[in-house]
Every structure is written in C-alpha cells, then in structure tokens.
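If you scroll down you'll find the structure; I have some questions about it.
Here the complex is missing one protein chain, while the rest keep their positions.
Going in written order, the chains are labelled A, B and C, and every chain counts its residues from 1.
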Amino acid sequence: MKKGLLDSILRTKVPIIRAVEVPHLAIAGGEVLALVGESGSGKTTLGRLLVTLEKPTSGEIYFHGERVKGRRAVMGLRRKVQMVFQNPADSLDPRMSVKGIVTEPLTTKGLSRREREGQFESALSLVGLDSSTFAERRSRDLSGGQRQRVAVARAIISSPEFVVLDEPTSALDASVQSQVLNLLARIHDQLGFTYLFITHNIAIARYIADTVAVMYAGQIVEIGPAQQVLSKPKHPYTQALFSSVPSLDRKEVAPPTGEVPSLVNLPKGCRFNPRCPYAMEVCRTTDPPFFDVDGEQAACWLYK
Amino acid sequence: MENEVPLSGQSGWRFTVRFLVHDRAALAGLVIIGLFLGWGLVEGVMQYIASYTHVASWGWKLLPSDPISLSLKNSLAAPTLSNLNNLFGANYEGQSVLSQLLYATPHDATASVLVVASAIAIGMMIGIPAGYIGGWTDEILMRITDAFLAFPYLVLAIAFSVLLGEGFTTVLLALVLIWWPTYARYFRAQAISLKNRNFVEASKLSGVGPLKIMLRHIFPNSIDPVIAQATLDFGSVILLYSTLAFLGIGLELNYPEWGSMSSLGVSYFPASWWLVLVPGATIMVIVVAFSLIGDRLQDLVAGRLTY
Amino acid sequence: MAGFVAFLIRRVANAFVTIVLMIFLVFILVHVVAPTPIDMAKLVSPNPRASMQDLENIARDHGFYEPIYIQFVHYVEQVLTGNLGTDLQQGVPEVDLIAQYLPISFEMVLAGSILAVLVGLYTGAVSASNRGGATDYAVKGLYLVTWAAPIFVVAVIVQLVFAFWLKLLPASGIANPLLATPTRVTGFPLLDGIIAGDWAYSWSVVQHMILPALTLGLASFGVVTRLTRATMVDALDKDYVKLAYMKGLPKRKVVYGTALRNAMIPIVTLIALIFGTAVGGAVVIEELFNYRGLGYFAVASVYNLNYVAILAITIVLGISVIVANFIADVLYGVIDPRVRLS
Partner (left out) sequence: MLLQVEDLHVTYDTVYGTLNALNGVNLSIEEGETVALVGESGSGKSTLGLSIVRLLPPNGRYSKGSIVLNGKNVVSLSGSEVRRMRGTDVFMVFQDPLNTLNPVKRVSTQVLEALAVRAKKENKAFDQREGISEAIEKFKDVRLPDPEVLIHRYPHQLSGGQIQRVVIAIGLLLKPKLFIADEPTSALDVTIQAQVLKLLNSLKSEYKMSVIFITHDISVAYVIADRFAVLYGGEVSEIGEVSKVVKSPLHPYTKALIESIPKRSRKEGELVAIPGSPPNMLSPPTGCKFHPRCPYVMDVCRTENPPYTEADERTLRCWLYERPPT
C-alpha cells in the first residue's frame, strides 16, 4: 500500500496493464492475417506494437528475420510499414490538402517534384480517385468513403511491405463499406503487400483473410486458416463470439454469460474460464498453451 | 453521425468571414474594430512622422484641434453637436476630448495587437513542446508557466513599471509577461489532444521527425481556438492598459491615454460627467466589439453553428 | 482513495515548486533592475539621499556582496519564513503591514467574488437553457457591457448612483470613522467587530463593503456567465440530460439539478482565477472607494517608490493565487467522483 502510494505520486503505473501477451505470432509475406476480437481484447494494441507506435514491455519483434530494437531499427522499420486507422475523419490532417497528406511519406525520401507528382497520381488512381479533382481538396470536403480512400493512398504510396489496417471500414456507412473492402482486396491482389487486418466483424474477416487469429483479453486464443477457423471454431470463446454475432441467417443470438475481464484484474488460469461452459479444474489454475488441432492452433485445455 | 455529410466549399476563411458577416452583432463588431485599427494605423503614422520630422503639428493634422496645448477659454466646455471640436466636451485645460481620444488611439491599438501577438508567439514556443513531448519537459515548462500565471496581473504590471521605469514600452513588456502563460496553456492543451490523433500518428509512421510534426501538424491545427481566444484578449489588453493608465502607470509626458483622461476627470464628476464617461464608453464599445467577434468565433470553433 | 491522496500530494508538491519558482522570478527581476550591490542597496534604503558609505553598509548588512546563488537561497529562506523586509516609509516589518491590510481586502474581495460567482452561475444557466431566445440575448448584452466597461467607470457610476443620488450607502472608507475600532483579534474588521460584540461597528463595516464588492462583482461576473453558458450548452446536449427529461422531470430540475451540477466542474477552476483577477481589480476599487486595504497600500507604494512594499505585495499575492489554485484543484476532486474515486 505504502509503495503503491509512492509509485502513483511518481506517476508510474502501479497495476501493470497487460494489454497484449502474445507468445508467438508470425505473418508470412503477402498474406492477409485478420485479427478478430472484441474492443478490449488488445487487437488494436497489437497492431500498433507491430508498427512501432507502441513500445512492448518485453518480448521481441522480428521483421524479415531481423530483430527490431533501438531507434535506428525503429526508424528503418517505419519506412517499410504503414497503418490505416479506423476513423477516417481523424486520420487526415484537416489543414492539409489531399496531395500534401498523400505525399507526406515521400518527403523523407528525397524525390524530385516530378517523381512525387507521378507517384501521387498513380496512388490516387489505385484507390479510385481522380487526382486532378482531389489534389487540392481538404478532408472536410470529402465524404467518409473518400477520406478512407485517401488514407489508403497515403499508406501505399511509399510501397510499404506491411500494412496494418485497424478496422478500416467500421466507421463507414454500410453502403460504403463494401466499396472500400473491394478496393482493399484489389490493392492486395495487385501489389501483394502483407496485411494485418484488424476487425470485430467476422463477415469481413471471412471475406478478406487467408489466416484468422482470434484475440480475447489480450491473448491470441486461436489461429489458423480462415476457412477452418470460421467454419469450425475450436476455442470455446471463438464459438461463443460467433454465436453472438447477429446475422441475417438466424433470428437468435446465443451470447456467453459474464463480462469481458478488465485487463487490470484478470482471472487466474485461462482468461476465458469464468465464462466458459466447458471449464475444467485445470482451466482455473493454469494458462493453456497452444495445442495443434486439425491444422490450426487453439489455446484451450480441451485439445490437450 | 448526422453531421458527417461533407459540406463542400462551406468552410475555411471565406466561410469564416461569411459566418461573421451574417451575424448582425458580429458584423457591427467587425465595423467598429475596422474603424479602431484603421484609425490607429493612420494616426500612428502621422505621429511617427511628427516625431521623425520634429514638427508636432503633424501629429494632430487630422484632428479637430491640438490635443496637448492649453486653451483655457474652452475649459470644461460641455458636449455639443454644433461644434465638432467640442462634440464630446472639453477638459479643465480646454483640450477637446474628441481630439484627445483620437490622438490616444494608436497606443491602444498597438498595445492590443502587439501584446496579444507576442504572447501567442511565446505561448506557442513553450506550450507546444510541453504538450507534445510531455514528461519532464512538460513538468518543467509548466511549472515556469504556473509561476508567471500566479502573479496577479495588475500587481505584476505595477511592480514591473516601477522597477523598470515609466513608459509605453515597459507597460507593453509587462503586459506580454502577464499574458503569455495563458496561451502556453492553450497550446499545451491543444498539443496534448492533437498528439494522439491518427493523422499525427500517420505522419510519425511516415518517418517525419518531432520538430516537423509540431510545425506542420500541431501548430496549424491548434491555432483556431487560440485565435478565437485572442480576439477576446484584444479587448482585455485594452481594458488592462487603460486601468494602468488610470492609476497613472506607464504614462508618457504630454500624451493623453484613455485611462488617464478618465482618471483626471474623476474630480469633476458628476458635473462634468463627459470627462470620465466618454473615454470609458469608448473603451467599452471597443472591448464589446472584440467580444462580439470573439464569441462568434468561439461558437464556430466549438461547432456551435446554430445558436 | 489512495489515488486521491496521491493526487493531493502531487498538487502540494506542484504548488510548492511553483511558489519557489515565482520567488525566483521576482529575484531575477530585481537583479536585472539592480545589477550591482549598490543598486540593490538603493532599492532597500529608506533614505533616498543616502551616502555611498551608507549604501555600502546596507549592502553588506543585507548580504548583497554574497555570490548570487547564496543570495537566492537566503531570499527564498527569508520569504518562506515570513521576512519580507522593512518598509521604507513606516520602518516596520513589511509582513506586519500586509497582515494589517490583507484581511481588509480579503473580506471585500471574497464578498465580491461570491457575488460574481452566484450571479454568473445563475445568468449563465438561464441563458444556456434558453439559448437563442430573448433571455439569452438579454443576458449576453448585460454581461458584455459590464465586463467590457472599465472597472473605474463602473466604480464611479456605482458611487454616483448609490452613494450620492440615492444616499443609500457610504461612498468611501472601511467603516464609520466616528466609531471606535474594536480590539484587533483576527485582523478582519467584520470578524473583529462580531467578536467584540460591537454591532454598530460590524453593521458599518458591512455597509461600507457593499459598494466596492458590488463593483467588483459587476465587473467580474461576466467571465463566470460566459463559461457557465458554454459548459451548460455542452452539458444540455448530453445524453444524461435527455434521459433526465425522459424520466419526466420538469425542465427546472433538469437544468439546475442535472446539467448545472456537471457544468460546475470546470467552473470551480475558474473561481480560483476570478479570485486572482479580483485581487488585481481590487487595486482600482480600493483606490476609488478609499478602501484602505492591500490594493490601496499598493498604489500608495507606487507613488512613494516604496520598492520593498511592492515586492512584498507581489510575492504575497502570488502565493495566495497559487494557494487558491490548489484549493480549486482539491475542490475539483471533491465535486467530480471520477477524480475522487479513481
């Protein structure tokens, strides 16, 4: 108690919030990995960790087999990764023109004006916007869908190898969502980036992903080929999540009981055990490791 | 969600002006401020020529009469519509109140513009790094700001002008010292809320360094609310400047100030009411004018576009 | 609760550092003005025509020949132990003079600030809940005019109307000079009068306080109105206000019971600021109402070039503003359960 008080005066965080704990996650080049989970699950934090917007407390990140550590490595990695954020209204500087926003990643590369101009035009045409119409517009003059297209153009203009897409369509209107999803799929086919696609929407994960990883309370609980995870979920949480998602195929939802645990106060053992219908003795004491099941991996004692 | 519709071509500078002009009160404010600053500039130039050429009459060429020499015949003349010189009456020395008011305008105009502009400049240089970098930089810069902010402004201005000697420049310096901490706080708050915005993070990911981010993203996006506040502060500076003059602080020899004109009139109050009330009302009208614009701009910044 | 205690301790530390920094600023200011020990001696010498020898003695006595950082440590030490120098005119310790004048001003400023806050909260709430309506415009006009009027004009008009025309209240002084001053216990005239059971004197103090406090309140309530209106407009748009309406509560209860309670939170911080400004504004008021408090003393010190007094007043008022801010921070925590219980 005494120590806690002193610590909080000195502004160090007393309860260490374990936002994400991921023992091992590998993404192959050119693949689309969808990270599926609820809002407190840490999927956004994981995405931000991978693009160095957040620093890990411990653990290592390897890019092309090389460890990312120290300022130089971070700056080097930043040149090869990009991120598209959830809220398009927030991700474009309201004071800058579309051209200024999209070409900003090029300013550190020492290109000539003509080269920049050319790259701007091709980036904009890739996202389906006419470069001469939109070059001088500001964010406020664009619709939500157009803003997200501009954000995508900025992410791809410097030809990154790895793009994190953090719920890129969830702030958009239903009728605009599919336009942007089609666009993202098309860009992936043409340019072959590696995508980390963060979403809470399972239908979108099914559409876009090669591999799906499901997160719960800061941990990945299941990972495997998209078809398999989505059609036959293994982890009880994944099953509960899928039966909670409203869908036009059925008129019922079957949610699990209980609340998502706060990351400050996690349950002992498996983090899902208080809500799990199959909880066993071992679940309440020991955190399960990954077990191989039918070509995918699930962190659940049921598959020991 | 309902406001998400794009409002093409209905923002920016042109929109701001239209937004102000459409509000009758703000339009009146704009006109008054235009007259005040415009006249301040013209008369200021005339006085500059006078001091440069040593021909005193240049300074009052555009006025109804010489605001400084005595004209005892005219002593305490009441306001009258028939004589422009005595439109607002005359003081004990017989000097026209109108001429003195107009003669003193450049000082007030300069004070408001210069003090607010320098306060913004200093506040920006302290507040933006404090907010954006955070940590110990923030702690240190903010304690300094708080220390300045703690001085009751009138007392600091008094202490300052007593210690540094009388004069217009001293008062300006004191006013800047009083005012910058407020702006440092505004800019800091803005920087803190902006630094976690996605567009700043996106530009971080593009390899843009902190200095450039502060200049290119943080500063331009934090200036709007600051300008709205500054518009109100132009008025506050004039109020404080006149209050100091009323107390006799920072006066220059043979130079009437709105505040000191009022102060000299107090002993003739209420019989010669115009000596206190005319300069007082002038100050009030100009401060109200700045407030009308400032209020409207704050509505705009806060997105209160309808009421 | 531990979080709140930690929050308090951090605020105390902050306030202390700020006070030391403020003293440092005054110290620098003085040393810029008086760079040599002799210049410093001139500032604190009661005799403006002191000889060079006298000045050197004064400088030695005050330690002006010491290295600058030692002087600073001494200075901080002196200020914090309540030694603010000896007054140049009256030859008594400055602390005693301030202890005499400060309570007089404090009483009046407190009354004026409370008036400003009450009127400001009420008018702000009324205009926010009728935004766009006639009441809103009327309130706006009222606070704009009173706020924009120079305080000396307000003071002169208040004096004219209430003291000279209506002859309701006295125009100057702290109390009727014909009444005997009760024995000094607290230094606050009103409190001392009540303690002594001298009702005639206490009533006279109240009467003399009304006009200066009214002037102060008139000049500063607009700031409260403006902020209250803005925070209220935001609060009235919140879902919890709509929910309060949905419960079937009458508008009066929703505006004052729900929205105003929430809008009050940021206003607490402003109240400290009001107090700071009021102390400054009091200088002019005390001068015009011949109200012999700290502001009156400050102006007199300016005319007498009484440097020691001016520095002492600056430091004391600076410290009181920092303390007022600290109190505001604590109140903020008390009002907002989100801070208190985090």
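Heads up, the rule we're going with is that a residue touches a chain if its C-beta (ideal position, glycine included) is under 8 Å from a C-beta of that chain, and two chains touch if they have at least 3 such contacts.
The shown structure was predicted, so the numbers you read here are calculated from the model rather than taken from an experiment.
Which of A:V74, A:A185 or A:A279 touches the hidden chain is settled by the complete complex: it is A:A185.
Contacts to the hidden chain, counted on chain A, fall at residues 38-40, 143-146, 173-179, 181-182, 185, 200, 203-204, 206-208, 226-227, 240-241, 243-248, 251-257, 259-260. Residues touching the missing chain, restricted to chain C, are 131-132, 237-240, 242-251, 258, 261-262, 265, 335-338, 341 (touch as defined at the top).
Definition applied: only the chains that are shown with their structure count from here on.
Chain centres here are Cα means. That of chain A falls 49 Å from that of chain B. Our note on geometry: chain B versus chain C, Cα centroid distance of 23 Å, whole angstroms. For chain B, no residue reaches two or more other chains under the stated contact definition. Interface residues of chain B facing chain A in the complex, by the touch rule stated above, are 4-9, 11-12, 197-199, 201-208, 216-217, 220-221.
If you check the complex, the residues on chain B that touch chain C are 143-144, 146-156, 158-160, 162-164, 235, 239, 242-243, 246-249, 259, 262-263, 266, 269-270, 276-277, 280-281, 283-285, 287-288, 291-292, 295, 298, 302, 304, 306-307.
Chain C meets chain B in the complex at residues 14, 17-19, 21-22, 24-26, 29-30, 33, 131-132, 140, 144-145, 147-153, 156, 160, 164, 226, 230, 233-234, 276-277, 279-281, 283-284, 287-288, 298-299, 302-303, 305, 307, 310-311, 313-314, 317-319, 321-322, 325.
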